[in-house]
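Supplied in structure tokens, the structure appears directly below.
In this view, the complex is presented without one of its protein chains, the others remaining in place.
Now for chain A:
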């Protein structure tokens, strides 16, 4: 058999159209969902939803959830779950409150310490999962209760009996790092745009929207970096390989354990970042902070195209998944529908996303 006959292009394989290629992208579902939901609200919602202030209104919760969702997506691509992220937000919030209020540390110390604390707990999660070989689902479910309970007990200890720790805003008000973690960015640009009459302004001349909430900036940056890591670095390839088939990855020289532990550390630190941003914003922290966020983050990741079995997904998908989530949560208040339809919407979206992802996976692998 000569090389020439073998190397000929197989006549049974048609070249792919652009549409077919697009159909195989994991983020397609989430982007399509955002378009559909936008059309839905353009028809049903008050026009103010799509003004600048309306957009900031739904992008802020989307950003807070999205930071968790992107981290959860990366961990899911790596083949594991973390159900403790919601409780981790409460726990890291408490730690951060104690550092800033009780101990009076400046942010330049309080923030790295809080992040480091969370990272250690994340690494512990990862180590337990790897050492025992138990499903991460059950290990982090334990974490969900342990951390939630520890936050409650800890808050009582540090406040002398209350379940809320106040005074964070006062403690960090004059800190030079505060503007990076709280408030609005690009204020000067919005002032200028208001003066130029491009965006709505109050009679005083101040813009109605003072700037972009910093969490949105964090969210966009995180999505870009995560996408770059996943698609353009060796570590990204290791994440896909680890989630796709840990044994095959291990045999090919991928440091599977290290990858998994780092991903657990990532979800924990993402939770800590959200805790820091929301605690400074609210000025206090309580034990219910981050409640149910673990499930919302996983839903975000799944809507974003992640397979529950690992090895497939995208950070951009989770980015749009979070926006979809934010739009539905906030958007319903702009319509005449009862806001409690929100959960029905959410469940339906999750189910559709899972069915859709399953179909996509079959397309990608050419399964029938």
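Methods note: a residue touches a chain if its C-beta (ideal position, glycine included) is under 8 Å from a C-beta of that chain, and two chains touch if they have at least 3 such contacts; residues count from 1.
As a convention for this text, contacts and distances are computed from a predicted model.
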item: Omitted chain, identified by the protein name its UniProt record gives, among "Amidohydrolase family protein", "Monosaccharide ABC transporter ATP-binding protein (CUT2 family)", "Dihydroxyacetone kinase-like protein" or "Peptidoglycan glycosyltransferase"; value: "Monosaccharide ABC transporter ATP-binding protein (CUT2 family)"
item: Residue of A:126, A:311 or A:331 touching the missing chain in the full complex; value: A:311
item: Selected residue (touches chain absent from view) among A:237, A:284 or A:333; value: A:237
item: Positions on chain A contacted by the hidden chain, ascending; value: 1, 3, 6-10, 13, 15-16, 228, 232-234, 236-238, 240-241, 244-245, 247-249, 251-254, 307, 311-312, 361, 364-367
